[in-house]
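All protein chains but one are shown in place.
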Amino acid sequence: MATKKELLQHPIRHIDIKQHNVIALVDAMQQMAYSSRDLGRAASIYERMLRDRECGVILCLAGSLISAGLKQIFVDLIRNNMVDAVVSTGANIVDQDFFESLGFKHYIADELLKAGTEDGMLRELMIDRIYDTLIDEEELRICDDTTKIIADSLEARPYSSREFIREMGAYLDKAGKTPEKTGVDGIVYAAYEKDVPIFCPAFSDCSAGFGLVAHQHERGNRPKVSLDSAKDFYEITQLKIANPTTGLLMIGGGVPKNFAQDIVVAADILGSDAPMHKYAIQITVADVRDGALSSSTLKEASSWGKVDTTFEQMVYSEATMALPLITGYAYHKKAYAERPERRWSRLLEPVTA
Amino acid sequence: MATKKELLQHPIRHIDIKQHNVIALVDAMQQMAYSSRDLGRAASIYERMLRDRECGVILCLAGSLISAGLKQIFVDLIRNNMVDAVVSTGANIVDQDFFESLGFKHYIADELLKAGTEDGMLRELMIDRIYDTLIDEEELRICDDTTKIIADSLEARPYSSREFIREMGAYLDKAGKTPEKTGVDGIVYAAYEKDVPIFCPAFSDCSAGFGLVAHQHERGNRPKVSLDSAKDFYEITQLKIANPTTGLLMIGGGVPKNFAQDIVVAADILGSDAPMHKYAIQITVADVRDGALSSSTLKEASSWGKVDTTFEQMVYSEATMALPLITGYAYHKKAYAERPERRWSRLLEPVTA
Amino acid sequence: MATKKELLQHPIRHIDIKQHNVIALVDAMQQMAYSSRDLGRAASIYERMLRDRECGVILCLAGSLISAGLKQIFVDLIRNNMVDAVVSTGANIVDQDFFESLGFKHYIADELLKAGTEDGMLRELMIDRIYDTLIDEEELRICDDTTKIIADSLEARPYSSREFIREMGAYLDKAGKTPEKTGVDGIVYAAYEKDVPIFCPAFSDCSAGFGLVAHQHERGNRPKVSLDSAKDFYEITQLKIANPTTGLLMIGGGVPKNFAQDIVVAADILGSDAPMHKYAIQITVADVRDGALSSSTLKEASSWGKVDTTFEQMVYSEATMALPLITGYAYHKKAYAERPERRWSRLLEPVTA
Partner (left out) sequence: MATKKELLQHPIRHIDIKQHNVIALVDAMQQMAYSSRDLGRAASIYERMLRDRECGVILCLAGSLISAGLKQIFVDLIRNNMVDAVVSTGANIVDQDFFESLGFKHYIADELLKAGTEDGMLRELMIDRIYDTLIDEEELRICDDTTKIIADSLEARPYSSREFIREMGAYLDKAGKTPEKTGVDGIVYAAYEKDVPIFCPAFSDCSAGFGLVAHQHERGNRPKVSLDSAKDFYEITQLKIANPTTGLLMIGGGVPKNFAQDIVVAADILGSDAPMHKYAIQITVADVRDGALSSSTLKEASSWGKVDTTFEQMVYSEATMALPLITGYAYHKKAYAERPERRWSRLLEPVTA
């Protein structure tokens, strides 16, 4: 049997779109067929939404994307003013991004481990597997514990996930887990610095959930931190009301996709005549024919009054292949050059500024 | 252009597994190959978990399942003591099941509408589309409003989604929206009667979210209802601790799958030596190769210490085809006959009883 | 290491649709959504095409269907006059159906073998794997040899695959490999008895190819049997010309689907004003978005003038799940009761009769 050390040797390296000028390649793809043409059109739409100075850009993340080597892309989008808010599954933000900022890594699994026949052995070694990637579960437990430490330090009241994640950024800052000191940048930290709000509508469904359950268990009947997911929805709706022109860059589907699309309806319910999302891109491998949300087309979303169909594009591709091309195209086109900074966190938390 | 009335003529009818004895058919499928054999094995595992008197059964729902004609199956599972807890997306529970209990219906869309080229017309008619199914958006707004009415009526404090959904059941009872009076049964109501807890870990991401946002907006700085998703996680973990042997029947993936699997780890964090889920079935069309949670295999979950692999089965099929066969098999085998009622809601809310 | 005998213990059993009256189940599926509704509609279209007395029915087979336990369905369709011609991959007809008629079987593979990590061991044991099914390669070599024996016995000239397959039926008859004597029925034999022509447009791409290569190698420059695939196309086009109203029941895509669809155009080229296929059903898991033939929609085929769109239905499902329901529905509805026998083989080979 292999040892833990032998299995956790080769870390995932995050792709750096700044190093790869893909403009000519993506332009060529636009003249072809199938997914390459769709990808080319999606890249153009992303460029267009960045050049639209009225447009606030919301990035939606589902699926294990950080562990897959896409973290640096999201960091670059935040640091280069190419995204104004993030909606994500908790796993990407806490178990994977915050985890790496704490000093841990994801590892390349040997091809044979994908088959799953060795998962019992991994279990014994306390190694967790995500398809072809490995994680040290003992390190993940430290991440769980850290969220408890953060919860313990907060005033007892309901928090939106955004508020809690901002506290995670502040924690990294105080603990010296910053790119300047450790050489490791991350989404939580970059968003903290750039006042980009991050929402996790199912925030208990991740490493933070473990920390919060432990916190609440320990507090018993005493005052405690709670997670108000309705407050998340309320806050993000305020952004739509304040900045009616919006665009979505969605990787995967699930709760983040639905949540971000729903703010159009929520704004309407709050009495604001907000328009549909003007731009929308989704990268997914989900199959449209089961009627599930993850794969529902952006045209379908237009029947719900959520997404306009003039500038929408589904790209049926696994994200590690499509995302570097789409975001790299917009980056090298310098589509962000004239964009105003929005610093939406300040809008939600005026006292922060 | 068609009128709304013309488009909303043919309601979806929910399949009734009690009418279809599929035992011989499913037994035959076990001797074949591919998905039919997997389905046959899944049906056997479901039968086995029901016959295991120690085993608490958790049903996980993701994807638009109620609108698709599967509601009566879930009602029958609850009423026949074939499931002890439910974890679901909010849409299934509120926008679709509670919606139907309020007296509304889902409608069969004409084949041509699937293509999406008529979604602009649907938008104008205030008709929402789910792939091949239509909903009257004006009726859906009534559903949103009803959740606000419920929220307005509650004591201002943090609620788990389970507590709120139980209040939705109580509302139906008080409002006379019961099967006895309207002829329409539903998951929320049956679970209310049978003390089966329902958890929606991303509860703001549905019709209830709209109601709660409106509620919180109106309350402003006054005390208000909030949704504590950490409390959800805490409560469901208590069930695992109280009843260590568990089995999962999962339709789709997403947050419900992850949330239910994670309670094994959460129990461990709370100091309880809970075993992995002993049985696990997942029906999905998700593609394993994007590394996403929805499609991660049950073997992969075993590397995380969440699911035992002796009795696990993935069935790669769209749920409307596979679920009637799997549940119908266990029903007609009378696998539930000797099962103890668990009435887990009482465990979480002793004062209710 | 397991022995060959241990691994080849549990034979695949072919499902018998005659034993399962699925009418009520399939009728219920028509009132639901997604694949079940599509399946219900496909079953209705198959019933309708059988009741249309003008309509000749062509069955198209791609994918490993016989090894998967679907053989008896095709035998029943032939024997009950529910199909008039077959277009197939060679593997289904020779390596799997003829193979079973020679007295061999397919075996259920243990779940763990699916992962592929034991394929080296299987190789050493001379066991071939089809996903979750096993074949004794030594038996398969006997099947290859038998096709050489048949080729050696024939007059040296170009043959259509149909002619060669008919000789395979005659061989079984002469060799006493008949259902009466062995208890094993098959597609090749039933089609031989019922004068249903079978076409394999890529006939060298199967066990028969091995036999024919050996035959041609041995003959060297002497006269030899050759396979004229243009003759196949010519013959099947004659059927379309003789019987202009046609319907397609397609399982999988690939060459059989394209070949059967193309006869409309071929008839036109030969100066016959043949109409498009009036009915068309396809069962497939193929993804439409790669532009490949297997997954091209039947609507797309209508742009080519091949398939009418009034009665067409794609069913996105793995065939072992959908086919027993679709064919069982038409069988129990007795849709074939008034159909005239076509005995199309006689049309192509008048001297046979």
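Chains: A, B and C, in written order; residue numbering restarts at 1 for each.
Keep in mind that, in the parts below, a contact is a pair of C-beta atoms (placed from the backbone, for glycine too) under 8 Å apart; a residue touches a chain by one contact, two chains touch by 3 or more.
Remember, it's a predicted structure, so these values are computed and weren't measured experimentally.
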item	value
Listed residues A:46, A:316 or A:344, member touching the removed chain	A:316
Option touching the unshown chain, where C:6, C:27, C:54 or C:119 are the choices	C:119
Chain not shown: contacting residue from C:71, C:129, C:162 or C:194	C:129
Contacts of chain B with the absent chain, listed as residue ranges	33-35, 112, 115-117, 287, 289-291, 316
For chain A, the residues touching the chain missing from this view	12-16, 19-20, 22, 24-25, 28-29, 31-37, 39, 64, 67-70, 108, 130-133, 316-322, 324
Sites on chain C contacted by the missing partner chain, in the whole complex	62-64, 67-68, 89, 91, 116-117, 119-120, 122-123, 127-133, 137, 144, 158, 201-205, 209-210, 212-217, 225-234, 237, 252, 254-255, 258-259, 262, 265-266, 269-270, 285-294, 296-297, 299-300, 302-305, 309, 318-319
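Following the convention adopted for this analysis, only the chains that are shown with their structure count from here on.
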item	value
Type of chain A:chain B copy interface by residue overlap (half), same or different	same
Averaged-CA centre spacing for the pair chain C and chain A, given as whole angstrom	48
Multi-partner residues of chain B (each touching 2 or more other chains)	64, 67-68, 130-133, 318-319
